[in-house]
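Let me give you the structure first, and then I'll get to my questions.
A single protein chain has been omitted; all remaining protein chains appear in their positions.
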Amino acid sequence: MTLSNFDQEKGLARLHLMERIRAFEEAARRAAVDEGLVLGAIHLSIGQEAVAAAVIEPLRRDDYILSTHRGHGHTLAKGADATAMMKELLGREGGCCGGKGGSMHIADFGVRMLGANGVVGANITIAAGAAHGIKLLGGDQIVVCFFGDGAANRGPFLEGVNWAGVFDLPILFVCEDNQYSASTLTSDMTSGDVAERARALGLRTTQADGNDVTGLAATAAEITARIRETGKPEFLHAKTYRLSGHTYFDPATYRPEGEADHMRETACPIMRLRTDLTRAGVTEGEMDALRQAAAEEMAAALDAARAAPWPADDSVFADVQDIGSPVEEAF
Amino acid sequence: MTLSNFDQEKGLARLHLMERIRAFEEAARRAAVDEGLVLGAIHLSIGQEAVAAAVIEPLRRDDYILSTHRGHGHTLAKGADATAMMKELLGREGGCCGGKGGSMHIADFGVRMLGANGVVGANITIAAGAAHGIKLLGGDQIVVCFFGDGAANRGPFLEGVNWAGVFDLPILFVCEDNQYSASTLTSDMTSGDVAERARALGLRTTQADGNDVTGLAATAAEITARIRETGKPEFLHAKTYRLSGHTYFDPATYRPEGEADHMRETACPIMRLRTDLTRAGVTEGEMDALRQAAAEEMAAALDAARAAPWPADDSVFADVQDIGSPVEEAF
Amino acid sequence: MAVMSYADAAKLAIAEAMRADPTVWCVGEDLGRGGVFKQYTGLVEEFGPDRISDAPISEAAIMGAAFGAAMAGTRPIVEMRFADFALCATDELVNQIAKARFMFGGQSRAPMVIRKPMGMWRSSAAQHSQSLESWYVHIPGLVVCCPATPQDNYTMMKAAIACDDPVVYLEHKDIWLTEGEVDTARTGAFGKANIRREGEDVTLVSWSNTANLCVAAAEALAQEGIGAEVIDLVSLWPWDKAAVLESVRRTGRLVVAHESVAVAGFGAEVVATVAQNVMLKAPPVRLGSPRGLIAYAPNLEDQMRVTAEMIAAAAKKTMETEPA
Partner (left out) sequence: MAVMSYADAAKLAIAEAMRADPTVWCVGEDLGRGGVFKQYTGLVEEFGPDRISDAPISEAAIMGAAFGAAMAGTRPIVEMRFADFALCATDELVNQIAKARFMFGGQSRAPMVIRKPMGMWRSSAAQHSQSLESWYVHIPGLVVCCPATPQDNYTMMKAAIACDDPVVYLEHKDIWLTEGEVDTARTGAFGKANIRREGEDVTLVSWSNTANLCVAAAEALAQEGIGAEVIDLVSLWPWDKAAVLESVRRTGRLVVAHESVAVAGFGAEVVATVAQNVMLKAPPVRLGSPRGLIAYAPNLEDQMRVTAEMIAAAAKKTMETEPA
């Protein structure tokens, strides 16, 4: 990214957001590893923060996003409250899903984040449908659907992308390609190319460096403006890298020796943005302050979560269904 | 098709096969409409006979094929016995599936025809798996999987084609594109292009006129030879047209007025081959004799089926499963 | 009161709901040409192709997209064509639609009607004949409804569309053309059985088309002086446990009959519930399909059928047993 037209203020905002995402996940990892406070699996997006930050930046609050099992970054970027999220990861009262979903089902409908998903690829048809709903209701919102490189091998990828194309829906599909599907190198299990698949499905498709937040934000702004204008679906293939394991307890020994270290040194989007900002004249101190603020925010979120009580036992019977609910006599 | 290198003997064999397929289906239709002898839905491939005849021609008896709900032509072309098939359509003893499957599940494992399928697109992953089995067992057979244009919108299309590409399997996927999915114009429900999808999934892809049996046979011979040589999957997109309704009782009023008539006059593969053969010097009489022979064969098949008894009532309890079968005490 | 077919009754309910609420829409394959059983004929003319929407052959997308559209504020009616094909969208229904509201802590709703025409329909063979209602009853988050009459198909379709929960709505394919009186003023409630006939000697519990066979059986039994009460559950979740228990407390005899496979069918739930709560005068009888597959040949297909005669015979068997 050349820095000629670099917007310093925006850069700092993005840095702050990326630091917040990373700090959130580092805090969650500590809570899990050091304190055993996180009981379920959590999937960290460390190294992938630029995709969330850049793609969600141009969205309005009433635009929708749908995410994957690796959804903390997207959720924070859309504007969800970190404390409610951390409470959810700890399964506590006040968690954004009342402690019922945990990390893999994190959601904040208040900011139109329609949920992470524990089933790989399942969000793709649902997201197409959210855009379908917008169109039927005559709204001018758009939908952004994030999924991984591995998800592009599931049937719902084809069905959902085709659906959006057939019905001309205002949606951006974002393949957040971190090159791995759990412990498997995705390229070993993929025939052909993901971006080509989207093109063959009739979608205007853009490929981008997913670790360059500045460039990606410009690309995303352009694409999302066009979608709002035309109402037509598009596809963004963003190449990135997950610097941590698949889950927080995965040592990721399946990677070639040194790969992660090399990527940490060359591709980490936070590091890259800091380098760009430094070149643009921002001081280390200013940037460190943002990191510090993020760390403090998330430490406080974790403190609040740690202190929060468990949800009331009988809340488990709420929000199953209205008719024939387990709380009714019928059960 | 220019006739310069036209092989008259092969042409007559193809004509005979196509006439047999058509006669089989005309007999089945009559049995259904006039006599009420066919109780379930049957899907006729009238107008599409060239695809079955041409693509299956280069196959060995021990090569596999998998078909769709519209599978009579493929089954006959692979060498199944018309009488056993007709008995199956009438649900009689001696039917190739013992009267259990009917038209939509017609199969003859003796000629390695692994079944029609009542679920659109479901055969695609199964076919990939048959090729996977061949590879694991070190065989040199190949698999041909037929499916419709509508099937290419189902998830298993992507999953099955990707699978074949990933594992480098000896399979030919044949999209028999008759332009309709039941009463829907497939193009209205398809974003992008089917052949492009296959290319994007990494498969060598050929597009062909599915109503020119001569050209298609040459193309298929080349492709199947290559697959046997390389072991790599390929894709064939054959454009054709279904001259009858979706089911035998579908009046197909959803088509633009005159479309079917126009296609019957210009695209019918039997008519086209007859024209080519006439130009090559074959007499009407020779060709009519094949039609006549086919009609007689299928009339006899229908007579035999009409005369066959119902399957024994208790055969319904056979071939469900060995362990915990309904015939066992356990039930 | 008008006389109309089972298919038309549901169509009327849908048309009325669509007139009243512009967010209601239907989506499925071939709907623009009336749907595969003509149960949508004429609707596209009134409501247009956006609200009577065709779909690609993509059951997973039909189900998933309808769910997304429900979360975005519409009320979709999803057409699965044959209940069997709905299995192509099982993740979408069971892992997504049924669970979303709960997993997200009540933030979302999925007000959807999922139509799955089910059951045997002459010589449709094993992939076009299944009745899997017990599966859906087993899935928390879903409402399950199996209407047997035009009246109930009108009333319950209206209730299903009005319901904020996802409703798996299983119409029986063999009775699309069955006619009956429909009182459009009547409203229905899930979990309220339709007592199709009263009787004091034996209780027949059923749903879907088999409930109609129970009525026929009860008529035959009446000829022999046996009073059979026919309880058509109409909805299986919630189900009218109270009506069943009240009835068997009176009659002391129970026959449960359904078309689906007996083993692990919903009939087991009814019998087990009664066994846990009421001392019967005779062992309960459960009728359902053998755990075999539905064949194409009509005589083979018939081997899997529960008939009115079998129901009547079962009822008589419960009458013969000496009280314990």
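Details
So that you can tell them apart, the chains are marked A, B and C in the order they are listed, and the count of residues begins at 1 in each.
The definition used in the following text is that a residue touches a chain if its C-beta (ideal position, glycine included) is under 8 Å from a C-beta of that chain, and two chains touch if they have at least 3 such contacts.
Small disclaimer: the values here were computed from a predicted structure and weren't measured.
Here one chain is not drawn; of A:188, A:229 or A:265, the residue touching it is A:188.
Looking at C:1, C:189 or C:272, the residue that reaches the missing chain in the full complex is C:272.
Within the whole complex, the absent chain has one touching residue among B:13, B:126 or B:185, and that is B:126. Touching the missing chain, out of B:58, B:150, B:269 or B:326, is residue B:326. Residues of subunit B that touch the chain left out of the display are 64, 66, 95-101, 105, 107-110, 114-115, 117-119, 122, 124-134, 136-137, 155-156, 159-160, 162-163, 166-167, 318-324, 326, 328, 330.
As for the chain not pictured, it touches subunit A at residues 39-41, 88, 91-92, 95, 97, 99-102, 104-105, 117-121, 150-151, 153-155, 181-184, 188-190, 254, 310-311, 313-317, 320, 324, 326, 331.
Even with one chain removed from view, subunit C keeps its contact list with that chain: residues 84-85, 87-88, 90-91, 94-95, 99, 102-103, 125-127, 132, 134-135, 137-141, 237, 260-261, 263-269, 271-277, 279, 283-286, 291-293, 295, 324.
Convention: only the chains that are shown with their structure count from here on.
Among all pairs of chains, A-C has the largest number of C-beta pairs in contact. Centrality by Cα centroid goes to chain C.
Greatest centre-to-centre distance from subunit C is found for A, with centres as Cα means. If each chain is reduced to the centroid of its CA atoms, subunit B and subunit C end up 36 Å from each other. Centroid to centroid, with C-alpha atoms defining each point, subunit A and subunit C lie 40 Å apart. With each centre defined as the average position of its C-alpha atoms, the distance from subunit A to subunit B rounds to 45 Å. Each of the following residues of subunit C touches two or more other chains: 55-56, 58, 60.
In subunit B, the residues that reach two or more other chains under the touch definition are 153-155, 188-190.
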